[in-house]
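What follows is chain A.
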Amino acid sequence: MIKIANVSKHYGDFNVLKDCSTTVSKGEVIVVCGPSGSGKSTLIKCVNGLEPFQSGEIIVNGISVGDPKTNLSKLRSHVGMVFQNFELFPHMSITQNLAIAQVKVLGRKQDEAIDKGLKLLDRVGLKAHAHKFPGQLSGGQQQRVAIARALAMDPICMLFDEPTSALDPEMVNEVLDVMTELAQEGMTMMCVTHEMGFARRVADRVIFMDQGAIVEDDSKEAFFANPRSERAQQFLAKILHH
Partner candidate 1 sequence: MGYQWNWGVFAQPSATGDDTYFGWMLAGFKMTIGLSLSAWVIALLLGALVGVLRTVPNRVLAGIATAYVELFRNIPLLVQLFIWYFVLPELLPASIGDVYKQSNPVLQQFLASMVCLGLFTSARVAEQVRSGINSLPRGQKNAGLALGFTLPQTYRFVMLPMAFRLVVPPLTSEFLNIFKNSAVCSTIGLLELAAQGRQLVDYTAQPYESFIAVTLAYILINVTVMTLMHKFEKRIAVPGYIGGK
Partner candidate 2 sequence: MYEFDWSSIPGALPFLWDGMKISLVITAQAVLIGIVWGTLLAMMRLSSIKPLSWFAAGYVNLFRAVPLVMVLLWFFLIVPEFVGQLFNIPKGTDLRLSSAMAGFALFEAAYYSEIIRAGIQSVPKGQIAASYALGMTYGQAMRLVVLPQAFRNMVPLLLTQGIILFQDTSLVYVSALADFFGAAYKVGDRDGRLVEMLLFAGAVYFVICFAASQLVKRLQKKYHPA
């Protein structure tokens, strides 16, 4: 589904990504973790072309992301993404947020789009809030709407960029529950997150990044039982002490 091969990216002399390679198969759930500044957010943004990269290749569903001839908008329309700061559109109601891209990008009819959006809103447990605006919802609620918005596009896979790190602690679980459900239904997911409990429950593989490089890429059992690199060991120890 997603193939990342020898991807490197630099700003001037600074290497943000160093020769990163991995794959995500259909139905797999991958958790990407690592200290801040390790390049994990950059890597996931390269997958749908939000960040350009200088060398290497990323193939999503058979389409090369780095190829200048690729229609990135079309590719992105079926790769869902959820952001750290939710990024709902503040000037639109929740319903409009759910419908706009379906209508303008996929060309669905307004009624159809709203129907679909409301169904997904119900699924994340927020049907009662359909007429509100994003600024009137809590962070956790906004993030659940953002997940519903991405799902409304019928994505072939979902990218999560630290979806819980801007949330108050008591709201983290409501978002993780939605993600867990999604994973159990067989969605292909690539999640940048520090939530190791989530990784233990649902991940198939864990990728650990440090200083722009993929240091570990292993099954979750192997990663948690016996991380090979010293840095991953330190990272896990620190997370536990939080």
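A word on the picks: all candidates are chains of the complex that A comes from, given by their letters.
The rule is short, and it goes like this: a contact is a pair of C-beta atoms (placed from the backbone, for glycine too) under 8 Å apart; a residue touches a chain by one contact, two chains touch by 3 or more; residues count from 1.
Quantities reported herein were computed from a predicted structural model and do not represent experimental measurements.
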- prompt: Of the numbered candidates 1 or 2, which one touches chain A within this complex?
  reply: 1
- line: candidate 1 partner, complex, touching residues on chain A are 45, 48, 50, 72-81, 83-85, 87-91, 100-101, 104-106, 132-137, 149-150, 153, 159
